[in-house]
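Structure record follows, encoded as structure tokens.
One chain of protein is taken out of this complex; the other chains stay put.
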């Protein structure tokens, strides 16, 4: 926080503390450094190449490499290959997905669930982030934010079992309702899309909260005051000022949460019911059950990946359009 | 009107705190249950599960192992992720879209697929399974999250600041270190928390890339095989307290360091 503030106070960056000036000044004046700096910045082109070389190398070898391996597996007829067996390439694994509607159901269900849960997470955490960023003194902000982060240090499985003993027939919620005399028989919360939602939002809230908070936190209070001076009501102020200016945070939070929730495996499997099978479970099935199904699993994973990519791409574009529409 | 808003928002916050903490309280509480299974009713209580955690050398070394992996992989992710974010946010070049797509790729792949892909690729590269392989996989997997968070912050950095610095004779590297990097600190800290969490919580990559020493989630999965016993709750609680203590210490440490310089 404080370095953020100091950067703002000190726009030139070089006129900072006297100690800093000498240290940096000395570095800049140092012969070999000068030579290096001159060499690297000789032309914009060279500067770009030096900036870009490492990232490009990294994503090609580290990000693309494993995926190409997977793609290769998805196009083979058997994997792992037993010694002495000829491996041949085929598109059958992809055709299998389109050939059978039992695979479409979990596929579209996963996308729909991820969308709904992302929206729920947004609705639940926006007021929380807003409260933290706008109504809490700076001193307490960090503390209250950290308070919310504590539970996220507990592993997915342990938290998921905690939700089971919260929502089960003899779980905490049913015990309290019974004690209050509101119910005679326990309400079966568990193994429904409700319990699954409670579990998934619990896991994703953090990934929404942090981007929203950082977007709201840097929003100057004066904007709202100016709008109020112009006679705008609370709702109008929120809709016309706050919301458009936090679209960036909403967009990155939603993208993150959507991506993470399409990949969830353990939580939907543990908390869902007989009719909430997600695609990750279908894919995992191909890796669990029999060895020669790896190629199909890999093909299905590729399909899932392309779909998630398409959706987030469209979403980002829509959000970008909204932002442009509001500011320009 | 403003007052009503405030009350609504503070209720929303505390309701959220309740939602987040009730399962946690249940978890801590079940660690004291005198039975082999968690759940209600609790007929008698015991301290054995918690004292057992501290007596179990395997569990303790697993804590350390997981923390070391989380810290080292986070450092790698933050360095690489920030670099990529600066490239993507500062330059518009041919193939920008492709580069962005490739950057977020690891975050898009479902866990089990990414784990197996990493495993096959690790063998192809000759990386032995073990601590190094887990750190590598976690670092690669977490880079996209750093990039997204840092890019969001970077896009709000006024260009005028950099230009002013350049006018004063700072070369790009100095301008980056003196202006951009300090401005990015909150984003980098936020991203680090993400990465630490993702790494500390990861089961499937750790399982496929690990050697004979389990990380904490791998140990918990294996123990789960013989039932969800209060022992697992006790382990998770101790891990929580330990990491929270380290977090608070780190926060106070940096705060004091900040105070010293201001």
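First chain written, first letter: the chains are A and B, and each begins at residue 1.
By our rule, a contact is a pair of C-beta atoms (placed from the backbone, for glycine too) under 8 Å apart; a residue touches a chain by one contact, two chains touch by 3 or more.
Convention: contacts and distances are computed from a predicted model.
According to its UniProt record, the chain left out of view corresponds to "Spermidine/putrescine transport system substrate-binding protein" among "SpoVR family protein", "Energy-coupling factor transporter transmembrane protein EcfT", "Spermidine/putrescine transport system substrate-binding protein" or "Phenylalanine--tRNA ligase beta subunit".
Considering the full assembly, A:190 is the residue among A:75, A:114, A:128 or A:190 that touches the omitted chain.
Within the set B:72, B:195 or B:235, the residue that contacts the chain not displayed is B:72.
Taking the whole complex into account, chain A touches the unshown chain at residues 16-17, 19-20, 23, 80, 82-83, 100-103, 105-106, 161, 164-165, 168-171, 186, 188, 190-191, 269-270, 273-275, 277, 281-282, 285, 287-291, 293.
Listed here are the chain B residues that touch the chain not shown: 35-40, 57, 60-65, 67-68, 71-72, 75, 116, 119-120, 123, 129, 207-208, 210-214, 218-219, 221-228, 246, 250, 253-254, 257-258, 260-261.
The rule we apply is simple: only the chains that are shown with their structure count from here on.
Centroids of chain A and chain B (each the mean of its C-alpha atoms) stand 12 Å apart. In the complex of the two chains, the chain A residues touching chain B come out as 1-4, 6-7, 11-16, 24, 27-28, 37, 40-41, 47-48, 51-52, 54-56, 58-60, 62-67, 69-70, 73, 124-125, 127-128, 130-132, 135, 142, 144, 146-159, 161-166, 168, 170-172, 175, 202, 205-207, 210-211, 214-215, 218, 233-234, 248-249, 252, 255-256, 259-260, 262-263, 265-266, 280, 283-284, 287, 294, 297-298, 301, 304-305, 308-309. Of all the residues in chain B, the ones that touch chain A in their complex are 1-2, 5-6, 8-10, 12-13, 16-17, 19-24, 26-27, 30, 38-41, 80, 83-84, 86-87, 90-91, 93, 99, 101-114, 116-118, 120-121, 124, 140, 143, 145, 148-149, 152-153, 155-156, 158, 160-161, 164-165, 168-175, 178-179, 182-183, 185-187, 190, 193-194, 197, 200-201, 203-204, 216-217, 220-221, 224, 228, 232-233, 236, 239-240, 243-244, 247, 251, 258, 262.
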